[in-house]
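All protein chains of the complex are present and in place, except for one that has been dropped.
On to subunit A.
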Amino acid sequence: MAEPILEVRGLVKHYPLTQGILFRKQIGAVKAVDGVSFGLAAGETLGIVGESGCGKSTVAKMLVNLERPTAGAISYKGQDITKLSGRALKAVRRNIQMVFQDPYTSLNPRMTVGDIIGEPYEIHPEVAPKGDRRRRVQELLDVVGLNPEYINRYPHQFSGGQRQRIGIARGLALRPEVIVADEPVSALDVSVQAQVVNLLERLQGEFGLSYVFIAHDLSIVRHISDRVAVMYLGRIAETGTDTQIYDHPTHPYTQALLSAVPVPDPGARERRERIILTGDVPSPANPPSGCTFRTRCWKAEARCAAEVPLLAVPQAFPSGPAAHPSACHFAAEKRVVPPAPPTPGDADG
């Protein structure tokens, strides 16, 4: 991997649980993120997948400095941004921007589209001088595929897909190098999702952006990502290139997750093997000892309760496509995604 633009080491976020009103004492902590490390190279897309409560959104918030980590470091071009404040922090923030999930609540209903997209320039006036802002906003509207004449309209006059384009335009306003997108298409209709995914990919090429793309839709993550990290209860269970994760998963959770995704091919009903996990995700306030997945894992043994598995290339297969970091004592390859379905309409182009 090339020199990473963003490097995360041992990131931890614990939210304290307190008791008492006058004399608050901490009785525990919700371990939302519990030791996450990854790197992001320039121009690369890292997909983060996992179920609700796995900490993926908390990671996103820490990357853009909306949350302060309890421990760990986030280095942007070699500089630890968790230690920064004031002017230096402001400068870094310009370069890491976020696109939010819900285009209905993340845009201020009382502001015009022009004000929403132009607001970043109020905070960072050095990017665009005052007289130039309107033109810049119209350019941005054009870039994300909206009519530049809509600059004086309000968010409610747009559909969900169009609103997400506005959110993306706002994220691009400061010409950032990294965009953290937290479930950017999951609130959109199916027929509109593909439009927004295409837009994000086109913008990446045009502006040389690096993406951290967080989603629970595994097929979209595979389409857009160069590398994928699978999270479970605040930790990364497995990480690798998209092919390594999807075709050669070695962590039981990844295998269960992939096998549970409904495949849009009725013919695959019989062909595929499904791993149905029992039970629910444990509470991050009281995670299981050792491997956090052991309470739902069919491979769990005594060792899993005693010893936290490290995220490392399993010793059993040091080379080949299965050789990628997996946090399991008993990592073993198992292909769960059935071969690609015959695609409708392929014959007739």
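In this text, contacts are C-beta pairs under 8 Å (C-beta built on N, C-alpha and C of every residue); 3 or more make two chains touch, one makes a residue touch a chain; residues count from 1.
Methods note: contacts and distances are computed from a predicted model.
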item: Complex member absent from the view - protein name from UniProt, among "Oligopeptide transport ATP-binding protein OppD", "Indolepyruvate ferredoxin oxidoreductase subunit alpha", "3-isopropylmalate dehydratase large subunit" or "ABC transporter permease"; value: "Oligopeptide transport ATP-binding protein OppD"
item: Touch criterion as defined above, residue of A:Ser85, A:Ser191 or A:Ser319 at the omitted chain; value: A:Ser191
item: Option touching the unshown chain, where A:Lys31, A:Arg222 or A:His329 are the choices; value: A:Arg222
item: Selected residue (touches chain absent from view) among A:Pro4, A:Gly161 or A:Pro284; value: A:Gly161
item: Touching the absent chain when the full complex is considered, from A:Ala42, A:Ala260, A:Ala285 or A:Val308; value: A:Ala260
item: Touching residues (missing chain, whole complex) on subunit A; value: 51-52, 159, 161-162, 189-195, 197-198, 201-202, 216, 218-220, 222-223, 242, 256-257, 260-269, 274, 276-278, 280-281, 340-345, 347-348
